[in-house]
Structure formats: structure tokens, C-alpha cells
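For this view, one protein chain was removed and the others were kept in their places.
First chain written, first letter: the chains are A, B and C, and each begins at residue 1.
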Amino acid sequence: MNKITILIHCKDKPNIIASVTNFVAKEGGNIVYLDQHVDREQDVFFMRLESEFVSDTFSTEDFKNAFKNILAEKFEMKWRIYSSKKKPRMALFISKYDHCLYDLLGRYNSGELNLEIPFIISNHNDLKSIADNFKIPFYHIPVSKETKGKAEEKQLALLKEYNIDFIVLARYMQIVSSKLINEYPNKIINIHHSFLPAFVGAKPYHSAYKRGVKIIGATSHYVTEELDAGPIIEQDVAHITHTYSIEDLIAKGRDLEKIVLANAVKLHTNRKVMVYNNKTVIFS
Amino acid sequence: MNKITILIHCKDKPNIIASVTNFVAKEGGNIVYLDQHVDREQDVFFMRLESEFVSDTFSTEDFKNAFKNILAEKFEMKWRIYSSKKKPRMALFISKYDHCLYDLLGRYNSGELNLEIPFIISNHNDLKSIADNFKIPFYHIPVSKETKGKAEEKQLALLKEYNIDFIVLARYMQIVSSKLINEYPNKIINIHHSFLPAFVGAKPYHSAYKRGVKIIGATSHYVTEELDAGPIIEQDVAHITHTYSIEDLIAKGRDLEKIVLANAVKLHTNRKVMVYNNKTVIFS
Amino acid sequence: MNKITILIHCKDKPNIIASVTNFVAKEGGNIVYLDQHVDREQDVFFMRLESEFVSDTFSTEDFKNAFKNILAEKFEMKWRIYSSKKKPRMALFISKYDHCLYDLLGRYNSGELNLEIPFIISNHNDLKSIADNFKIPFYHIPVSKETKGKAEEKQLALLKEYNIDFIVLARYMQIVSSKLINEYPNKIINIHHSFLPAFVGAKPYHSAYKRGVKIIGATSHYVTEELDAGPIIEQDVAHITHTYSIEDLIAKGRDLEKIVLANAVKLHTNRKVMVYNNKTVIFS
Partner (left out) sequence: MNKITILIHCKDKPNIIASVTNFVAKEGGNIVYLDQHVDREQDVFFMRLESEFVSDTFSTEDFKNAFKNILAEKFEMKWRIYSSKKKPRMALFISKYDHCLYDLLGRYNSGELNLEIPFIISNHNDLKSIADNFKIPFYHIPVSKETKGKAEEKQLALLKEYNIDFIVLARYMQIVSSKLINEYPNKIINIHHSFLPAFVGAKPYHSAYKRGVKIIGATSHYVTEELDAGPIIEQDVAHITHTYSIEDLIAKGRDLEKIVLANAVKLHTNRKVMVYNNKTVIFS
């Protein structure tokens, strides 16, 4: 059985849904999921559709071509089509914090995540033993002001060699360069340890403590050129009180970070996220 | 401009979505919302669709007939079609608590609710002045063991006279009879002051206090024959601590009750709720 | 029975708790509540204590004097002592939005709030009928650029005439002047319709929509000279999705605003809030 997921966005026009569902039916597909959204401010139509094909002769490539020629050009769609047969390949960038790493690898190990992790990159060697325990190749690529360019070349070479589809910065603690961002547009997922747009940048828990907020948060977003300003995928928060020290905020925040990041990774790999106008449409 | 909402459920089969969207397109409708759900355990398909029709000659009745003959029979659908031109008419049943009443009438007054409130019924006279302030007819129908039957006849007469579509029990504190339930199946919305199925029945805050839970809740559900066991529309919760007295729980719970009930009313009147197998599908 | 509440803060030193509890016991008081907090960064001690006195000859004034002479001077305390016999008097400033007004007056009416509302001030006449329904004097004091000074004089005269203890800006939509702030330091409670410090200033729901956040919030804080930057008393949030229009955000936000503001008012009137270093200590 073949199963494909179609993501579409284009200018809103009449009859898009009927046209697409008709097309899929004619190609022999049975639609098992359909959700759509219209951004009325921007007049943009978004759609996510899953379809199953039982025919032995079904080819994803042929379907893509037909879709492109018959539908996509007519409605001037931006579109992506994924086969469920290919798991997305994720590179994990880490530094010294282990909570998101343990959490993601624990989920990966138990089969909760629909993805492959060909390798882990870190600018420090501290967490190598965790990668070893989970039997995932670990590359130590130190980053300093002087070596940043060279380090990035090594990273890009690895990403290419392993056919990486997307990158997760699991508290990587380094700003990634434009070059990497351009190679992976809306494909680098970061976890920021605040409820964005509050407390952009370094040391958000210190800022939260100083401001005396009663709630802290974590935000997972796609990385763009502007720091901590990319499209938000997922956010969550926790109530705190005046009794929390900065260390308490950091500890509480770790629980938010790991769950928010894991949810963002799941949404991304299940093809449920579309980006438009620096915002996300999340199909649930 | 005519706008209609279609709700469908039937046994899951191939091509339902394509068939429906095709039909709507051929009738001249532009689909502005579509969401569907498949209950894989029960093998049941659910769909909600909104469509706009610009033609001057569009008739909701004609559309319903065509839908019935062409689609509904073929797929053995249960279906409902609503025109946006007719606001649902809600009867409000209250007793002595005023928090849900103030909350609903405040929203009604500010235009937040897409409905009409032809009258309020209460088994006590205490809150009549609130109804008066909001200029809504108030019927005092006392209920005692002896008068229960008579009282219900009066209620039913009023419901019929005013063409009531659905009933909201805003902390009505009386068990409604089978007769009323059968006249308004999945059309009587109750607010229960606990996180169901915990603490069914009377005095849930007392039970929550005794059990020492750390979270209390409120549940809005359709009324069925079995007490507090109908399909759940909406639930919310709040964290509490050992410092809360029963009175504190009741006060905190009031905030949950009024917001949960208001949300349930909005979901119902926006035709976003479908009931199947004593559960709800809520299209967002 | 007399009941008093003592709030203290001072530089942290050994033996403060023992000294205070000893003093209260010697004065004949039975301590029914004690909570304290130490801000280790600032080295400041905070304490809240409730004590009951059964003696017929107990005088709050005498107790205050004794407290001042024996304890407060020794430990260089900032302190406040309240008798439960006097309810705080609240002035309500409103404008055109009615949701916080209905919510507060509904709670006031049902006895949930431990305060008095001598009057309501509004810069518009729109909500006068609500004040009338609840039988609370309503003063319409229009504010324009030219009349702002005069309007404020009228406000101050009313506040003085009615012996107002604190002010609640229930979506008042006007920036209050330094003069008012200085007369009521940490005694003017505002509700801001965002999760501060995100989206300071006007139209926060529009900003939240534009940024594509997945959670919105509301913040109640004391008013200081700097806009939306005063000590935060209470915050809450709600999850949203890409399907929410700005109008949906505003509607959802109303529910946050009214509950956050009501909670802040309750904390303030129950003497549970202390302010230090532009932050609050909230004793629960």
C-alpha cells in the first residue's frame, strides 16, 4: 500500500478543494485525511491531504508529475508531496546540555519518532558517551571565532554525505550561519528557552527572573536570519512563583524545552507544518 | 450571499470526500471550510463543510433535497444542513447560582454569541432581576416532587411556543426527565462541576476535597438518560493546593464552569459538534 | 474577635521570625497563618502573618504602636498592618469594554470579593446602564488631550472624597498620569491584554497575530511610570492555533483578562501581595 501526503498553498480561489479531491480520486487514491485553512488577511489557501493507493503500479514520481501538470500550474500552487515509505533523516546538533538529547533519543529508541538519526554533531565532547550508548555516530566539531568557517564546512559535508533532510538544534548554543540556513530553509528546528517573543537572545531565564513574570515558557521555531524570530512551531508554559530561584527556573524550563522540542520534531516529521509569511499553519 | 454548513457521518467508504466536494462545486458552491475525521475503531466517517453560494436563485431547501437524493442515500449518510441565516434559539434553565448566567448574558449582550435567547426558565425567583436587566423574559416554574410533572409540561409548552432549538442548563440543579431528553436529543447542554468521569453526581467539590486531588475541573456535556454520563463537549481544569477549603474550590470552580459552558455553547451553535457512540467529534 | 494581617520586609537577619512570633504571642495573639520568603539575590526578608486576638481590650492602633517601637525599628522593617474589620475601598475605572466590568460586579454581588466599590469612573457613557443595574454610582469624566488635566483633578477629588484605597483599571484604555500613580503607589491595578513582557503597548492581539504565537496571555500588574512595566501580580495564558483570526484572539483573550484581573484584585484585597524591586511576592 502506498500512502502519500500532499501539502499545498496558493492564492485562494474557488474550487481548489473540489479540483484536488477529484484529481486524487481519478488517480485511484482514497483520501484518508484532508484539512485546509484560509488566511483571510493574506488571501492564501493551505491544504494538507493524505491519500492511500492500492494499485501495484502506483508511482509517487508519476503522481507528482501528473499533479504538477494538471493542478499545480493551473492554481499556481507551491506544493510538496511525500511518500510514507521514506523516513526523514535528522541531524542532531548538541552542546553540553543533555536533557533534550536524552528525551529525543529515548523517544527515538522506543519507536515514537518517525525518523532516522544518522549522526549527532557537538561542539563539545561532553555528551559523547550518551551518543555511544544509543549507538549513534558522534562528531565532535569544536567551534571558535577563528574556526567557525571551517567547522561549518565540516558540518555541511556531513549533512550532504548523510543525505540529511532537517536539523534539530537541541540546545546547541551556537548561532548557525546564513549558509546553513539557506541550505535548510524552514528545516532547522531550534528550541528557545523562553516564551517568544519575550526574552529573545541569551539568558532568558535570568531576564524572566529579573522581570518577575509568573509564567515561563519554551518555544520551538524554525531558524531564520533574525535571531529567535523565525516561524513558531510549538510553545508551552509553566506557572512559577516568587519562590523560584534562577536555578529553579532553569530546572523547570528543562521540562518545557524537551517536550516542546519533541512535539515540534513530531509535527515536522509528520509533515504537519506549513510556513507562510514567517508564521506556521499546523495541521493537527 | 448564502452560506451553509453541512455535517455528515456514515460508514467509511472510498471517495466520500471527492463525491461531496464535487457535488457542492456542481451546485455552484465555493467550499470555504472542510474538515473530516475517521473513527478507525468504529469505521465511521465524519465531515464538516462550509460553502458559500453567490447565486440569487440559491435555495437551501432545494440544496437539501438534491443532497439527499444524490449523495445521502448513496452513502447512507446521517446528515444535517444549516443555513447561516437562521440563528439557533436557546432556552436558558437556571436556579440560584448566577455566575454562568451573568457570563452567558454578558457575552450575548456584547454580540459574542451567535444565538437568540427567547426566555429564561428558573425553578426559583432569585435571579429574576438579572433577566430583567438584560430584558429577557423570565418564567418562574417551581419544581417539587409533586409538581415535577406539571412543571415539565409548562416547560415543554414554552419550548414549543418559542420554537426553541436547544437548551442550556446553567447550573439548573434539577434532573431533567426522559421526556425532555427525548424531545431534545443531544440538544440539552449541561455544565457539571467536576472533571468527569471523576465525581459524578451531587457535591463534587466536597468529594474532590475529601479525595485530596491537586486539580479540579468542569465538564460540559449533552444530557442523556444516565446522570452525568452524556457525550462530553468541553472540559477544563485548574490546579489547587492543600490550602483550598471547600469554599475556595467552589469559588475557583465557578470560573471553570462559566468558561467551559460558554465554550460548549459556542461550539454547539457554530455547528462544530457531532455526536456518535456517546462521544463527540469537535471540529475546530 | 479581632484579626490582623502583618506584612513585613527588611534586610535578612537571624531571628526575625522568632522575634515576630514571640512578640505576637506576648501581645495575646494566636498566629493562624505565617509564610515568609527570602530573596537571596537581594538579601531581603519578607513575611506575612495573620493573628487572632480574643481580648476585649485589643486595639489595632496600640498593637501597631507596640509593633513599631519594639520590632520595626530594631529590624529596620517596612511594614503594614491591616485589621480585618475594614474592607478595602476600590474605585473602578472603565471605558467601553464590558467583560471585566460584568465579571467584577458579578463577583462583588455574590459576595466573592472582600471589598467595597463606592463608585465607577468612565471616560465614556456607554456602560452607565450596567453600573445602574448594580446600583453603583457612575461618574462620566470624558478625557481628551485638552481636558486631561481637568479630568484628572475631578478623578482625584472623587478618590479623596470617597476615601478610596486602591484603583482598578478594568480595560480603562487611558494612560494614567504620574500624579495619580504617586498618590496610589502600587495601588493601581491594570489588566494588560498580553503575556508581558511580550507585546507591550497598544494592540497586543494584533501583534500576537502577526508574530504567529501559539499561546496568548493576559497580565495584571501595578501601574508604574513606565508603560506596562510595573510589578506583575498575576498572569495566565491560553493555547491558540493558526485558525484564530484577530477577532478570535480578542474573544479568547477576554476570558483571560477577566479572570486574571479578578484574581489580582483578590490577592491585593486579601493583603497577599508585597512589592519589592519592581517584582511581587505573592503569599498564597
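As a working rule, a residue touches a chain if its C-beta (ideal position, glycine included) is under 8 Å from a C-beta of that chain, and two chains touch if they have at least 3 such contacts.
Please read these numbers as outputs of a predicted model, since none were measured by experiment.
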item: Neighbouring displayed chains - absent chain, whole complex; value: A, B, C
item: Contact residue for the chain not shown (choose from C:32, C:175 or C:227); value: C:32
item: From B:10, B:47 or B:196, residue that would touch the chain that is not displayed; value: B:196
item: For chain B, residues in touch with the removed chain; value: 37, 39-40, 195-199, 211-215, 217, 231-237, 241-243, 245, 278-282, 284
item: Touch list for chain A against the chain that is not drawn; value: 98-99, 102-103, 106, 109-110, 112, 133, 241, 243, 251, 254-255, 259, 262, 284
item: Touch list for chain C against the chain that is not drawn; value: 14-15, 17-18, 21-22, 24-25, 30-36, 38, 239
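Please note the rule applied: only the chains that are shown with their structure count from here on.
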item: When chain A is superposed on chain C by its C-alpha atoms, the rotation angle in degrees, nearest 5; value: 180
item: Type of chain A:chain B copy interface by residue overlap (half), same or different; value: same
item: Between chain A and chain B, centroid-to-centroid distance (C-alpha), Å; value: 37
item: Chain A and chain C: spacing of chain centres that average the CA atoms, whole Å; value: 42
item: Multi-chain contact sites of chain B, meaning residues that touch two or more partners; value: none
